[in-house]
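Notes to accompany the following structure.
Only a single protein chain was left out; the remaining protein chains are all shown in position.
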Amino acid sequence: MNSLGRIFRIHIFGESHGEVVGVNIDGCPAGLQISPEDFLPDLERRKGGIQKGTTPRKEEDYPFLKTGVFKGRSTGAPICILFENKNTRSEDYDKIRAVPRPGHADFVGHKKFGGYEDYRGGGHFSGRLTVALVAAGVVAKKLLDRALNGNKNSADHKITSTITEIGGQRDIEKGLDRAIEAKDSVGGIIECTVTGLPIGLGEPFFDSVESILSHIVFAIPAVRGIEFGTGFAAARMFGSEHNDAIVNLEGRTRTNHAGGVVGGITNGNELVFRIAIKPTSSTPKEQETLNWENGKIESFSVKGRHDLCIALRVPVILEAVTAIVLADLMLLEQKIPRLIN
Amino acid sequence: MNSLGRIFRIHIFGESHGEVVGVNIDGCPAGLQISPEDFLPDLERRKGGIQKGTTPRKEEDYPFLKTGVFKGRSTGAPICILFENKNTRSEDYDKIRAVPRPGHADFVGHKKFGGYEDYRGGGHFSGRLTVALVAAGVVAKKLLDRALNGNKNSADHKITSTITEIGGQRDIEKGLDRAIEAKDSVGGIIECTVTGLPIGLGEPFFDSVESILSHIVFAIPAVRGIEFGTGFAAARMFGSEHNDAIVNLEGRTRTNHAGGVVGGITNGNELVFRIAIKPTSSTPKEQETLNWENGKIESFSVKGRHDLCIALRVPVILEAVTAIVLADLMLLEQKIPRLIN
Amino acid sequence: MNSLGRIFRIHIFGESHGEVVGVNIDGCPAGLQISPEDFLPDLERRKGGIQKGTTPRKEEDYPFLKTGVFKGRSTGAPICILFENKNTRSEDYDKIRAVPRPGHADFVGHKKFGGYEDYRGGGHFSGRLTVALVAAGVVAKKLLDRALNGNKNSADHKITSTITEIGGQRDIEKGLDRAIEAKDSVGGIIECTVTGLPIGLGEPFFDSVESILSHIVFAIPAVRGIEFGTGFAAARMFGSEHNDAIVNLEGRTRTNHAGGVVGGITNGNELVFRIAIKPTSSTPKEQETLNWENGKIESFSVKGRHDLCIALRVPVILEAVTAIVLADLMLLEQKIPRLIN
Partner (left out) sequence: MNSLGRIFRIHIFGESHGEVVGVNIDGCPAGLQISPEDFLPDLERRKGGIQKGTTPRKEEDYPFLKTGVFKGRSTGAPICILFENKNTRSEDYDKIRAVPRPGHADFVGHKKFGGYEDYRGGGHFSGRLTVALVAAGVVAKKLLDRALNGNKNSADHKITSTITEIGGQRDIEKGLDRAIEAKDSVGGIIECTVTGLPIGLGEPFFDSVESILSHIVFAIPAVRGIEFGTGFAAARMFGSEHNDAIVNLEGRTRTNHAGGVVGGITNGNELVFRIAIKPTSSTPKEQETLNWENGKIESFSVKGRHDLCIALRVPVILEAVTAIVLADLMLLEQKIPRLIN
C-alpha cells in the first residue's frame, strides 16, 4: 500500500519521469488555512542544486492544490496535491535498461513487477516521491502548530531535524569535501527532536510511537537505521545509568536517555531519535553489475544528475514524516479537533 | 490498536497479573498442522529461570488452543490461543502504586489511562505479552517452513536470532558477570538473519520490508534501535564501498551491505538486521523517582522478580515477530497459498 | 477478516461446538464501568428456549471478562470476553458430513476451507457467534449512553429494535402459528430506530452511515436485505414527496423519509432502517440435497435443535451491531472521549 495513517491518512503516487508525483491527504480537519505559499519553504529546503554535493536537477516543485481546499481553507474532503515533473531527461535511463544500478531498486523492481515497471529514473521507487511526503508534512505541521502552539507567541512545540554527521565527519563541510575529493558519494546521520508534545501519544506494542515513527521513517529512501534516545548506546549502559528519574508531576525526567518515549508512549520530554542514511547509490565511481540480457558482469558508471550526499536533503523529509505521524496520533487522542476555527 | 498485519493478522490482549494473556490469529490458511506441542520449544526458549541473569518467575506457559484448530489442523477461522497467568504475586505492586518505576510505563500509563490501568506488574504494558507474540510466531514459522522448505531435507529458509553483545561485551558470559558484580542490569545487541526468502517481498515506501519489520520490532519492549545490513556504519562508507554488486541472475550480490533489502524489497540475499535492547529497567540498584501522591522524590528499590538482562529472552521473540511479518508478506505476494494440503 | 471498526474495534472468534466463542474489543476508552451483570439482560434476550418458535438448546452464556477490565472498569487495554460452549451434541453433525444442509454454509465452507473446517453445527459460520456481537454491543451501548444521555434522567438516546412482521404477518403470534402448523420455518422483518444522535456522524461515500451499518448488519446470519427510511418504497415516490423539509436550526425535518441520514451523514432526526431475515434454513420439512460422496441427490431432514424463526432472536443482535458502529463513529468524531470519568 502506498497509504499510511489511521485518521490523517496519506496516499502517495507518481513516478520520477512520469507526468506528476502527488499526494492525497484524507482526514485533515476542516478549517485549516492552506495556501500554496505555505509549502514553498519546506519544498525549497528539500530541493537540490543549492548545497554543495546536491544534484543540479532542479524541479520547480510548485504544489497544485487540486481538491479539498476552498477559499483558502481545508474543507474536510481529501486534499490532492500534484507536482509536475518538468525537468526530466529520460533518455539517460533507456540505454541502461538491462544493467541494474547497484544499490538501486532496478533489479528487484524488475523481478517484482515483471518488467512492466516504469524504469526511468527509478520510476515509482524514486526519491522524487519525497516531494509528496514534504507536502503532506507541511499540512501536518500546520495542524500540530495550531493545536500545540495556538496563538502563543513562543512556540513550545517544534520539530527540528539536524545533520550531525556527513561522511563520518561531524564537520559537515569536511565530510562533503572528502566525497568530492574521492569522487565518491557519502552518507550521514540526522537527528530529529520534537518539543512540546503532550504525555500519552502512542500505545503499548504495535502502535508504540517508535513503531509508528520507524514505519514511516523507513519509507524515506536510503535510511538504514533508526534509534531512539540513547539508542544503540543504551545496550552498553547499566540500568541504573540508563533509567531517567522522574522529577516532577509533569513527568519531566532528570536525563532523557529514553528519548521521550516510555512503554511506547510519549512521556512529556523531548522526543529524540536519529537515523542513518547510506551513501547515495549513484556514485561517480565506476562499479560492476550484471547485465541481465547477456548474463555478464559489466563495468558501469552513472551518468544522469545525482546527489553526492542524499543525506543533505533528508532533514526536511524527516521533519515531514514525523509531523505526519504525530498529527495522526494527536487526532486519535482527540488533541487535534475535527474542526478548526 | 493491538493488531498487526494485512492478511495474517494478529491481535494480542491480556495483562501481566490478570487471568490470561493471549493472541488471536486471523487469516491463517486452512490445513496447517498445529498442536500445542509445536509451541513448547519456542515458549521454553522465551522463559526465564534458566539462563544466568533471567528472572526466577516461572510460568508454565501452556498454549491453550481455544478456537480455529480442529482435528489437528487450522480451519481457516481465527485461532485464539490463551496462556494462563498462574505465578503472580500482585501484592508486590500494590504497595508502590504512587511511585512510578523509572524506565517503566507506570507514569505514562497512569496519565494516558487516567488511573484505570491495571498497574500490577506493568499490566498490559508487560513483557509478559511477548508470550503471545512467540505463539503467533510459531504459527508463522510453520507457514513459512511449509512454503519455503516444503518437503526438502535441507532447509533453505531459516530465521535465526543471535545475541552478539551483552553489557557491551562480545563474550556474553562476561557481560552477565559484569552485571552480577555491579548489582545492576545490562542490555544487549541481537542480530537476526533470514535465509531462503524469495525476491520481491515488500513494496516501495510505506510497505517497505524495513518499515514493516521495524514496526513490529519496536513492539518488543526495551528495543531502542534497529539497523539493516551495515546500518549506522553505512553512514560512514563511500557509495562505491557500500553498493553491493549483483553477480548472477538470481540477484546474488558480492557483498551484502544492504542486508537483503533494496528499495524496500527483498533482493534474494540473506536478510540481516540488528536491534539494541536497553538494560532491564528493574535494576537491583537503588534509584530515585517521584512519588505522585506527595510530589516528593524518593529512593526506590525494585523488589519483585526480574531479569538482570532482558536481552537474553529476546532472540526467540525477535524470530517470532520476523516470522509474523514475513508470513503476511508471503501471503500478500501469493507465495503462501490460502489452503495448505 | 473477523474484525471491524476503526477505533472501537471488535474481533470475533470461535465455533459452535468448539470450546468457546468470544470477542476481543480493542479501543474501548478507559474508565467505563463494566461488570458481567451488565451483559445478562441482552444475552438473555438473545437466548433461545423462551419464545414460541425458538430452539430448546440453552447455553448459560455467562460472559467471562478475561482481560481489559480491572476493579470494575475498562482499563483501555483490549477486553477479551469468552463464552463457554457447554450444551453441544456434536454427534448430530458427524453423520451428515457429506450431506450439505440446504441454505447453510456447509457446501461453500467445505469448498473454501478444503475440508479442514470445523463442520459441527456450522462451526465458525454458526449463529452461535452472535453471542459475541451481543457482548460487544453491550459495551458499545454503555459508551453511547454515557456520552449521549450522561446523567440526565430522561434518555434522549435510545436504540430500539422491533419485529414488525413474522412469516408475512404483522401479528407475530399468527406468523409463528402458521409456521408450527405448516411444520416449516419462517422469516421476518425487523426495524431499528435510534434517537438522540448528533448531526454529523458518517462521511460521504465509503464511510456513509448506510455503508458502515449495512456492512455490519449483513454480518448477522440470515439477513437478506436492508433499507433506510422509506427504503425500497422511495423508488416509487416523487422527489417532492420524498424530500424531507428542514424546519428548524437543529435540522429537524417535517417528515423522515430519509431515515435520519442524508449524504451519508446523520441529520439529527431519528435513524430508521429495516432488515429482512430469511426463514431458518433448518426447517423440519424434508428436503433434497446432494451427497458429495456418492454424487446423488438425497432426501434430507434436519434433526438437531433449531429455531423455527431465527428472526425472533435478531432484535437484540441488531441493536448490538448498530451500537458497535455508532460507538466507533462517535469516537471518530470525538463525541465520545478517550477517557471516561
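We call the chains A, B and C, going by the order they appear; numbering starts again at 1 in every chain.
As a working rule, a contact is a pair of C-beta atoms (placed from the backbone, for glycine too) under 8 Å apart; a residue touches a chain by one contact, two chains touch by 3 or more.
Keep in mind the model is a prediction, meaning the values are calculated, not measured.
Q: Based on the whole assembly, the unshown chain contacts which displayed chains?
A: For the complete complex, the undisplayed chain touches A, B, C.
Q: Which of C:42, C:61 or C:165 touches the chain that is not shown?
A: C:165
Q: One chain is left out of this view; which of A:118, A:270 or A:328 touches it in the full complex?
A: A:118
Q: Using the touch definition from the top, which of C:86, C:174 or C:224 touches the missing chain?
A: C:224
Q: In the full complex, which bits of chain B touch the chain not displayed? Write them out.
A: 6-7, 77, 204, 332-334, 337-338
Q: Please output the residues of chain A touching the missing chain, sorted low to high.
A: Given the touch definition above, chain A has residues 1-3, 9, 11-15, 18-22, 24, 26-27, 30-31, 66-68, 70-71, 73-80, 82, 112-114, 116-118, 123-124, 339, 341 touching the missing chain.
Q: Mind listing the chain C residues that contact the chain we can't see here?
A: The missing chain touches chain C at positions 1-4, 6, 12, 100, 102-105, 107-109, 111-112, 124-125, 129, 165, 167-168, 179, 182, 184-189, 199-200, 203-208, 210-212, 214-219, 221, 223-232, 234-249, 251, 258-259, 262-267, 276-283, 285, 287-290, 292, 295, 297, 311.
Criterion: only the chains that are shown with their structure count from here on.
Q: Could you put a whole-Å number on the gap between the CA centroids of chain A and chain C?
A: The mean C-alpha positions of chain A and chain C differ by 44 Å.
Q: For chain B and chain C, what's the span in angstrom between their mean Cα positions?
A: Their C-alpha centroids are separated by 37 Å.
Q: What are the residues of chain B that contact at least two other chains?
A: Each of 1-3, 12, 112, 124 in chain B touches at least two other chains.
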